[in-house]
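The following block contains the structure, expressed as structure tokens.
For this depiction, one protein chain was excluded, whereas all remaining protein chains were kept in their positions.
Moving on to chain A:
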Amino acid sequence: MTSQTKPSGQFKILYFASATSFTNKSEEYLDAPLNSRELFDVLDQMYPGMKASVLDSSAVTRNLEYLDLEDDDPTIFQAGDEVAIIPPVSSG
């Protein structure tokens, strides 16, 4: 499912802050295509407990645009996409 090196047929996922701490990674590649509604479950299987402790309070972007994961019209992540997990922010 995951690979650190082979991006073909895969999309990149970026982790920040608590997501980095939980996965111990800043990025990795996941198989495309993937329905955005399945993303959190896929990650929770890879990193048990991540959904409750990180993902449920995080937003998601695809190619720098925020997604509404509850939207009736889900996004399909394609090979080459850059997806990011955005935990609650804390600048200043």
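The rule is short, and it goes like this: a contact is a pair of C-beta atoms (placed from the backbone, for glycine too) under 8 Å apart; a residue touches a chain by one contact, two chains touch by 3 or more; residues count from 1.
The rule is simple: contacts and distances are computed from a predicted model.
Participant: One chain isn't displayed here; going by UniProt, is it "Eukaryotic translation initiation factor 3 subunit I", "CST complex subunit TEN1", "Molybdopterin synthase catalytic subunit" or "Nicotinamide-nucleotide adenylyltransferase"?
Facilitator: "Molybdopterin synthase catalytic subunit"
Participant: Using the document's contact rule, name the residues of chain A that touch the chain not shown here.
Facilitator: 14, 16-18, 20-21, 24, 53-54, 57, 61, 63-66, 82, 84, 86-92
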